[in-house]
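Excluded from the complex is one protein chain; the other protein chains are retained at their positions.
Let's look at subunit A:
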Amino acid sequence: MALKALDYDSLNENVKKCQYAVRGELYLRASELQKEGKKIIFTNVGNPHALGQKPLTFPRQVVALCQAPFLLDDPNVGMLFPADAIARAKHYLSLTSGGLGAYSDSRGLPGVRKEVAEFIERRDGYPSDPELIFLTDGASKGVMQILNCVIRGDGDGILVPVPQYPLYSATISLLGGSLVPYYLDESENWGLDVNNLRQSVAQARSQGISVRAMVIINPGNPTGQCLSEANLREILRFCYNEKLVLLGDEVYQQNIYQDERPFISSKKVLMDMGSPFSKEVQLVSFHTVSKGYWGECGQRGGYFEMTNIPPRVVEEIYKVASIALSPNVSAQIFMGLMVSPPKPGDISYDQFIRESKGILESLRRRAKIMTDGFNSCKNVVCNFTEGAMYSFPQIRLPPGAIQAAKQAGKVPDVFYCLKLLEATGISTVPGSGFGQKEGVFHLRTTILPAEEEMPEIMDSFKKFNDKFMTQYDNNFGYSRM
């Protein structure tokens, strides 16, 4: 009898331990229901184009021309493409050594990295070195590369916010490291208290864990909060004192829906702080073409910028990047276009601004509609979505619901979300997928459904929720913060 080659038992334990709820149980159930013909509204992942947001015209024109360069030789190309798109396509093709079909430098095309550096410099007011910028197939791959570098074994801990985007917990699991949680404070608009950080680090160290890095997601996912400059300074000072490398996930930097706390990059704050911080705090910042008002998730385009990482470590990171040969070239061009969009006077400028503004203003309105909508529901409390793309309402489940969940063998928020899905077709991700305080339940949804559909969706949710609460209501009190 043949030996079993690979069975479940012999799989890498780290793989078995890793969880990624964003495409987990709820999503799989939603997909099943969709196959059966039910209308599903997928709000489980920040995937704007899947919910009707249109791609910006200019970048698609440029990339299409790069894809099919024979078009550039055709005398009629001007009938289909504006002159600035044509010029830009020629520009990006000249940065490649063989067009979209050739592997680029493993760190990405030098010309595009230069454009990214210039963007960072304009944004922050401090110089940026293209040699310290690596383009990646999406920001997620960049995060994985850096964590792979930092995590040596389970003795290494990474500070991760709770709630967090589960790329971090999943990757730490896969790499065999330890996740050291620090709790964001829901009652303070998901604010970060340095005392919580200190406590988390102390506890981890007492268990023999070497805390090596700290992740911040700013604007937050799933929580949406935008960190204040003061908060960022505290965090950077903390990292300096505790010898932590700061991993700044800044993929939502374009998605800001309030004016009190505009986006300010970790790098800018670090440089503003001056010596010794600016010269010694190690920082890796991540960005992407998937979010913002671009929403080009399917391109898989991202970058990370390294600050105060020793040259020999940069070499090692380069070495590992070279094994994957190169990031996809189309996405690199999207990134170039994102960091150097049409300027006033360009033919495509007006259209570009109109499209971008339209998307951002609508997102801002939807953030409000959703927050208000959740807050009008029985037993639901929702912090305002200051940024990013999500709403993360707290669902105060009555004991009866928690009981029913137990009996069904489900975690309470999973139970709630499954019922919500089956009743309304709204596919969310239970808060347990992101982490939350014990006994406190949430769900994450996106603010991405089309504006016209929002009122109906919120209505549908409210009907389900209020009915659910009434059904499981009893006099013994509720889950609460």
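Keep in mind that, in the parts below, contacts are C-beta pairs under 8 Å (C-beta built on N, C-alpha and C of every residue); 3 or more make two chains touch, one makes a residue touch a chain; residues count from 1.
As a convention for this text, contacts and distances are computed from a predicted model.
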According to its UniProt record, what is the protein name of the omitted chain, chosen from "alanine transaminase", "Dolichyl-phosphate-mannose--protein mannosyltransferase", "Calcineurin B-like proteinous protein 1" or "Proteasome subunit alpha type-3"? "alanine transaminase"
Residue of A:Arg29, A:Arg60, A:Arg233 or A:Lys462 in touch with the missing chain, whole complex considered: A:Arg60
Out of A:Asp74, A:Glu121 or A:Glu188, the sole contact with the unshown chain comes from A:Asp74
Contact partner of the left-out chain, one of A:Ala331, A:Ile359 or A:Leu443: A:Ala331
Touching the left-out chain: which of A:Ser104, A:Ser178 or A:Ser285? A:Ser104
Absent-chain contact - pick from A:Leu167, A:Leu363 or A:Met458: A:Leu167
Considering the whole complex rather than only what is displayed, give the residues of subunit A touching the chain that is not shown. 2-8, 10-16, 18-20, 22-24, 45, 47-50, 52, 55, 57, 60-61, 63-65, 67-71, 74, 76-77, 79-80, 96-104, 106, 137-138, 140-141, 144, 148-152, 167, 170-171, 174, 212-213, 240-241, 243-245, 276, 280, 282, 290, 295-300, 308-310, 312-313, 316-317, 319-320, 322-331
